[in-house]
Structure formats: structure tokens, C-alpha cells
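Removed from the display is one protein chain of the complex; every other protein chain stays in position.
Showing chain A:
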């Protein structure tokens, strides 16, 4: 019963504590001296411990960005690996301060779980991968297939919807841990594997023979992935939300980890405000005025993170696509700091 431990623990916490998961997360984080961040158990590119046991990935770097904004130090983070089923309970119960774990922004999650999505750090969609030897070219040929999927994801629901609306049959094989789903696909228990397309690219690399598997072209859903916080704590919500915007604005304005110091003397008023040379924007979110400078100095801007963790400098080699900035044909749009 170890696997059901976390929800049970959260239940106990809900039952026992008098005033629960206090509202002022920013204060508790400052007091603790570190950020507790809920991440993947192991998904290359998003949240994955490397050979040395250090956490790497895009979502992990978002955690570091928040730590940089609060402490000016990207290392002041502790990571809690969570599987799909555990993640919301861990956030609700206050075990983590923020959840950044390729989590799809859906209405029910945003409204009835007591949670709030602070933005979309990766626009994704659900896809499928299959063994090449099956000769399958399209999802619509998959009727009758056994399909591996991780439980507690919206992937599970999209899959059922898509097959139903296309009058196709399938046999779901549902796993709780991504590692178990991977081995089952690898061993041939399933004909296909479905998850967010980003996750497919990552998972494919973990297979014994990645080249024997292809990712099918169809995308069957919208999967806006983003950081999540608890409802009812606007200050903390703002910190997370504006960390995301600062990363985007920095990319748009050409402020990088390298040039952040020189940029402080830039004449561009947008850059001046971003880096805290002008205005008191940090105060509004309970941080110092150079909060965004600390973010960029600590981890880089959005484009740099993408390039390092997901893009051409990473094994995943994912295109920017929808995640390009709005003025480069994508959907990523940082609200102005003004």
C-alpha cells in the first residue's frame, strides 16, 4: 500500500491540522530559506536526475528561476519527485510550494482542486508512438491496438474520447509509474504509447532501441503545460506568474544570462524596468526590485532554457514551434512590465 501513502497522508493532514497550508507561501518560503518544488520522477528534458543525481530539465529550471527571484540563488530549491497521481495532493497538502511537472491546464483542475495555473510554459498536444515494425502511419490505423498510458493523466481521458469519437477500439494498459509504462512498451506489451508529444520524444530516448519506434504525426488534444500553485494565495501566485513573464520578456528584449550585467546600463526603458534599474516593480510581488535581473542572471531567459533543455543543444531536439515568442510566430507572450 506504499503507493497510496501520499493521498492518505494528505487526508490525515487535512483532518488533523487546525489551520492548514497557511496562505502566505512566499513568507514561509523565505523563512525556510529554500523553495520546495514538485517535479517529474524522471522525464528527460522536463524533470530528470542526471548521472550525478542533479536535477535537470525545463520544468526543473523553472523552479530554479523562482528560487532566483526570491533568493537571488538558483540553487535554493529542493525537489520532490511526483508521479501523475501524487502531484495535486502534494500541492494541496502543502508538501510542495509549487508544482512544475508538465501538468496540463484544464478547467476542472483550475477550478475544483483548489489549485491555480500560473501560466503556460510549454504548449503541447497529445501524440502517439508505435513500433516501426507494425507499419502504422496514422493514429487512425490503431483500432484494436493495446495502448500504454500513465494513470491519473488527462492523457487517459483524451485517449478514450478520441477512440470513441472515431469509432475505434483499443485495449488500455494503465500504469502509475512512467518507468513501468516504459518497460511495458519496450517489452512489447503495448503496440502504442501515448502521452504529451514532448513526453514522447523524451520517453523514446529512454527506450532500448529508440530507432525502432516512430512518433505518429497526429496531435489529438491541446495540452497547455504550466506551473501550478494553491488557490487563495495571490501574492505567491503573482511571484510564479511573473517569473514566467520575466523569462519571456527577457528573451524578447534580448537579455541573456551572459549580458544581463551590461544590459543594466541599457537605454531601453523596457530593459531598465525589467532589470529593476527603473521603477519599483519588485515591491508589488513582495520581492526586491531586481527580481527579474536575478532570474536571468540565475538561469537565463526562456529561449536559453528551451535551447538548453529541449532544443537543439539537448538530446531531444524539439523545435520551438508554438513555443516561439509571439513575434516569431509562436504563442509565448510575456505581459509587459510597466
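Methods note: contacts are C-beta pairs under 8 Å (C-beta built on N, C-alpha and C of every residue); 3 or more make two chains touch, one makes a residue touch a chain; residues count from 1.
Keep this in mind: contacts and distances are computed from a predicted model.
*Asks:* Name the absent chain by its UniProt protein name; which of "Cell division topological specificity factor", "RecQ family ATP-dependent DNA helicase", "General L-amino acid ABC transporter membrane protein" or "Cytochrome c oxidase subunit 2" is it?
*Replies:* For the chain missing from the view, the UniProt record says "General L-amino acid ABC transporter membrane protein".
*Asks:* Among A:32, A:137, A:189 or A:209, which one touches the chain that has been omitted from the display?
*Replies:* Candidates A:32, A:137, A:189 or A:209; residue touching the omitted chain: A:189.
*Asks:* From the listed residues A:68, A:89, A:126 or A:314, report the one that touches the chain absent from this view.
*Replies:* Per the contact definition at the top, the residue touching the missing chain is A:89.
*Asks:* Quick one: say which of A:76, A:230, A:244 or A:273 touches the chain that got left out.
*Replies:* A:230
*Asks:* Touching the left-out chain: which of A:70, A:96 or A:145?
*Replies:* Result: among the candidates, A:145 touches the missing chain.
*Asks:* Contacts of chain A with the missing chain: which residues?
*Replies:* 1, 3-4, 7-8, 10-11, 14-18, 20-21, 84-85, 88-89, 92, 108-109, 112-114, 134, 141-142, 144-146, 151-153, 156-157, 159-161, 163-164, 170-177, 180-181, 183-184, 187-189, 191, 230-232
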